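Here the complex is missing a single protein chain, while all its other protein chains stay put.
== subunit A ==
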Amino acid sequence: MTEKIVSVKNLQVSFDTFSGKVHAVRGVSFDLLRGETLAIVGESGSGKSVTCRSIIRLLSKNASIDEGTIFYEDEEMLLKTPKELRKIRGKEISIIFQDPMTSLNPTMQIGKQISRPMIHHLHLSKNEAKRRAIDLLDLVGIPNSEERYKNYPHQFSGGQRQRIVIAIALACNPRVLIADEPTTALDVTIQAQIIELMKEIQKKTGMSIIFITHDLGVVAKVADRVAVMYGGKIVEFGKTEEIYYLPQHPYTWGLLQSIPSLEETEEDLYAIPGSPPDLIHPPKGDAFYLRNPYALEVDLHFEPPLYQVSPTHYAATWLLDKRAPKIAVPASIQRRYDIYHQRHKEGYDE
């Protein structure tokens, strides 16, 4: 058994649309390790959802996976028939979506929605499935589970509904949970509770989690490692600490600067200027070129390769090239560097 449970290599996904071929994912590679939480961070439209849905091949009809390999354990997901895929979906790999208000069938008792996958995959009897569903409701923190089994989605709050969605996802004890912005639609306190719940469950079951979000602020609380996506590519990845305190890519700097903090007022809140690249005609050079205050001439013509920062940390920016001019990083990022070096001082001294 290897360390990796999911391994994605050079994934390229495009959509046929009325206005042309949208190159949503353009060569993404990453590994998900056993028991870890990997966060995928990026602005809206950067390809986070498409990347993760490709793993269980849950893409719309106009999508095509043009290149790449996706391994789950030692099975190549791209070679699976629909029937084989259905055996993996919900059993080995589960997914939960952003909006708990629309993720549940409004006309079906929530208990039935939780037990259905267990009857389907684990061949439990109705009664066994019901018993387990009630246990799951307890696990995700829905009080009076026995009575509430029979309730319909509209009888629950948004946070409770997301708990129910999590219960459905966990029903068959999956090895991998893909959480696609599971807390974005919830308010901050509920967000924290849901994240807490997911961590707790992970501790119990040892499953791996891919946690998608566009908010780097949330990531620190959940992730072991972080991949930053921009324009259909991973532009930086590393351990959470490395992304937070030793970020290398100007886009990551931008994301870090736009984390709202308690001290800052509304006006201070930073947003990366400009808009995401056109994915129908992707730029030849660095996709972040136009929005990058630290852009170099070379960015216009050539895509930067991934530079290794540490054995666990990589970033795709020409700034890391030996020939690149030395630039002064933004003050707030420099402070992060300082904190990092402070923390690792003992280490460096040795």
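Here is the rule we use: a residue touches a chain if its C-beta (ideal position, glycine included) is under 8 Å from a C-beta of that chain, and two chains touch if they have at least 3 such contacts; residues count from 1.
We take it that contacts and distances are computed from a predicted model.
Engineer: What is the protein name, per UniProt, of the chain that does not appear here: "ABC transporter permease", "Phenylacetate-coenzyme A ligase", "Sarcosine oxidase subunit delta" or "Electron transfer flavoprotein subunit alpha/FixB family protein"?
Structural biologist: Missing chain, per its UniProt entry: "ABC transporter permease".
Engineer: Quick one: which of A:S14, A:S103 or A:T252 touches the chain that's been left out?
Structural biologist: Only one listed residue reaches the unshown chain, and that is A:S103.
Engineer: With the full complex in mind, choose from A:H23, A:H121 or A:R336 the residue touching the hidden chain.
Structural biologist: If we include the chain that is not displayed, A:H121 is the one touching it.
Engineer: In the full complex, which of A:K48, A:R89 or A:H313 touches the chain missing from this view?
Structural biologist: A:R89
Engineer: For subunit A, which residues reach the chain that was dropped from this view?
Structural biologist: These residues touch the chain not displayed: 56, 58, 85-91, 94-97, 99, 102-108, 116-117, 120-121, 152, 154-157, 165, 168-169, 171.
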